[in-house]
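The structure appears below as C-alpha cells.
For this view, one protein chain was removed and the others were kept in their places.
The letters A and B name the chains in turn, as written, and every chain counts its residues from 1.
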Amino acid sequence: MNPRRLYRRFASEVLVLPGRTTVLAVCLVLLILPLFHRHPYTLRVLSLTFIFAIFAASWDLLSGFVGQLSLGHAIFFGVAAYTSALLNLQAGLPPLVTIPAGALVAVLMGLVVGIPCLRLKGQYLSLATMGFPIILTGLVYLFSDLTGGELGVSGLARLGPTRLSEYYIALVLVLGLGLIMWKITDSKVGLVFHAIREDEITARASGINTPLYKLLAFCLSGFFAGISGGLYSHFMRVAGPSTLSVLTSFQPVIWTIFGGVASIYGAIAGTFVLYPLMEFLRVAPELRTLIFAALVVLVLRFMPEGLTPWFIDRVESECPRCKEHNAVTRRTCRVCGAPLGRPSAPGAGPFQPGKGGRVAG
Amino acid sequence: MLTDILITTLINASVYAMLATGFSLIFGVARIINLAHTAFYMLAGYFIFSFTTVLGLGLLPAMLLSIALVVVIAVLSYRILIDPMREHEAAVLIITVALAMVFQELMLVFYGGHFRSVPQLVSGYVTVLGVRVSSQYVVTIGALVAILAAVWLVLMKTRLGLAIRATAQDREIANVMGMDVSLISTVTMAIASAQAAAAGALVAPLFILEPRMWLYPLTIVLAIVVLGGIGSLKGSIIASAIIALSETLVTFLLPSGAFLKGAFSLGVMIVVLLIRPEGLFGVSFEGER
Partner (left out) sequence: MVTPPEASNLLEVRGLTVCYDTAMLLNNVSLSVGRGELVGLVGPNGAGKTTLLRTVAGLVRWEKQSKQGTRAGNITIAGEVRFDGERIDSLPPHVIARRGLVLCPERRRPFTELTVADNLMAGAYLQKDRRALRETLDMVHQMFPVLKQRARQISGTLSGGEQQMLAIGRALMTRPRLLCVDEPSTGLSPLVKKELFAKISEINRRGITVLLVEQDTALTLSVCARSYVLSHSRIVASGARQDLLADQTVHRSYLGLQSP
C-alpha cells in the first residue's frame, strides 16, 4: 500500500470521527509528554494510572461485556501481585518472568472463582465474588511468615531502570493490552459475550456452550487484571494486603462506570480522569476522598451513562438508517448518505405523526 | 467462655439480622443494591456520640433523635440521588458506594480517625440462668429482637406490608393495582434506614466507633443476604444466626481468629451457594418476573 492510500484509509477510519480522533490525540500527547515534562512525580502518577487502566479494562471485559458483575476483582490483582512479589524475592526471577507468571496464576484463580460462579446468576454472583478476596486476605494473615502479614512483601526489583522507562513500559502495555481487549470484544467471541449478557438461556439454546465462554471470560479478565497486579507490585516494589481489599475491588468498578461501561475505552478513559484527579486532590489531604466521592456522585447524577457515552453523544450522531456514527457537524451520513436530523430536544415542538416513522410489524 | 460465645453470637446475629433485613427490603422494593446501607448504621453511632457529648443530651433522647436524623438523611439521598437514577443500575451502585465514602469522610473530618465510645444505657448486671450478664447486653438484645418482630408484623399483617411485598414482586403491576410505588419505595427506604440506624444506636454503647466501621458489616450483610436468599426475610434472619455463630466460634476458638472471621463467614457463604445457588430460602421460578 502506498503512503497516500494508507493516509486516506487512516483518514476515513479515524479522522472522520471526533471520538477516535480524540483517542489518537490523547495517545500522541502521552507518548511525547516526557519530552517536555519529566517530573518524577508526574511520571509516577501517570504510570500508576496506566497500570490501573489495565485493571479497570479487565473488569469491563468480564462485567461490562459478559454481564458477570464482579465485586471481587481484587482477587486477580492481589494474587498476581503476591505471586510476582514472591517469585521475585524467593526465586530471584526478573519482572519479565514474574509478571507473566503472576498473570498465569490469576488465570488459574479465574477458574477457581469462575467454576463456582457458573452456578450463580445476577446479584448472587456479584455478591459472592466479593467474598473471594476477603477469604484470601484471611489466608495472607494466616501465613504471615511467607506473606509478611499486614506489612506485605517488600523490596522487589524495579519494573525498569528509570522512572521514564517505567512510564513507557506501562504506557505501551496499556495501549497494547487495551487494543487487544477491544479487539476481543469486537470479535466473534465478543459477540458471544454480548449474547450471554443479554440472555444466557437463549444463547445456550442457540448452541453456544455458555459455561465454557463464561469461564473463558473469567480467565481472560483474570489474565489482564493479573498483568496489572504484577506491574503494580513491581512498580511499588511491595505487595501488601491492600491489593486484596474491598476498596481495591470497588476501584475498577467506580472508574469503569464513571467512564462508561461495556466499551473498554470507557474503562481506560474513566481511570485516566479519576486516578490523576485523586492524586491531584492530595493538595487537600483531609478532604481528598470526600471531594472525590462527592464529584463522582454529582457527575454520575448528570451523566448517568458515564463520561464517554456523554462525550460521544455531544460530538457524534448516529445515522437513523444504517446506525453508523457520524461527526455531529455532518448533514448527511458518511456511509449511506441519509440525511441526519438533529435529535429533537425532549418536549420541543409538537409531534408530527408519519414523519420518518416506520410502522411496527 | 460458653456464655461469652452465646452472648456475642446473639448480639451479632441480631445486629446482622437488622441490617440484612433492611438491606433486603430496599433491594426487593426499589431494586437497588444500597451499599451505603451500613453507613447509616455508622452515622447513627456518631450522631449519638455528638448528641450526648457535645449537646449533653441524655442517651435515650439522643438515640431517638439520631435515628430520626438518619432516616431524614437516607430518605433525602434516596429521593435526590438514587431514585432518579434507578434505570441506571451501575450508576446507582457507584453512587451508593460514593455516598458511604462521603459519610465516612465527613465523620473523619469532624471527629478524626480516633476510636470513640458512647456511654451505656443501663448499668449493672442481671443473672440469666445462673450467669451474670451485663444489663446493657440484655437490653440491646431485647430491643433488637423487639424491633425485628415489629418490622416482621408490619410486613406480614398490614396493608402497607402487603403493598411493600407486592411492589417487590412486580412494580408495574403494583402500580396498576393503585399502589403509589414511588411513595412505597420511599417509605421502605425510611423503614430500612431506621432499622440500620436503630441497630447502630443500640450497639453504639457496646462497640467502639470509627469512621470505617461500615465496611466490614457491609461485606457480612451482603454475604448474609446472599446466603439466606435475596428477598427472603426469614432467610436473612437464619443466615445472620449462622454467620454470627461461625464468626464468634472462629474468633474464640482459633488462634489469630479475629483475622479469619471474615474469611470463614464468606467461605461458609460460598459453600452454601455451591449447594443451593439461590441461597437457603431464595425462591426461583422459571421464566420472567
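The definition used in the following text is that a residue touches a chain if its C-beta (ideal position, glycine included) is under 8 Å from a C-beta of that chain, and two chains touch if they have at least 3 such contacts.
Everything numeric here is computed off the predicted structure, so don't read it as measured data.
Contact with the undisplayed chain is limited, among B:L106, B:V122, B:L162 or B:L274, to B:L162.
Within the set A:G114, A:G230 or A:P304, the residue that contacts the chain not displayed is A:P304. Only one of B:H37, B:H88, B:R116 or B:K261 touches the chain withheld from this view, namely B:H88.
Interface residues of chain B with the unshown chain, by the touch rule above, are 86-88, 159, 162-163, 165-166, 169-170, 172-181, 231, 283, 285, 288-289.
Here, only the chains that are shown with their structure count from here on.
Note on chain placement: the centre of chain A and the centre of chain B lie 32 Å apart, centres being C-alpha means.
Against chain A, in their complex, chain B makes its touches with residues 27, 33, 81, 84-85, 87-88, 90-91, 93-95, 97-99, 101-102, 104-106, 108-109, 215, 218-219, 222-223, 225-226, 230, 256, 259-260, 262-264, 266-267, 269-270, 273-274, 277-279, 282. Note for the complex: chain A touches chain B at residues 116, 119-121, 123-124, 126-128, 130-132, 134-139, 141-142, 246, 250, 253-254, 257-258, 261, 286-287, 289-290, 292-294, 296-297, 300-301, 304-306.
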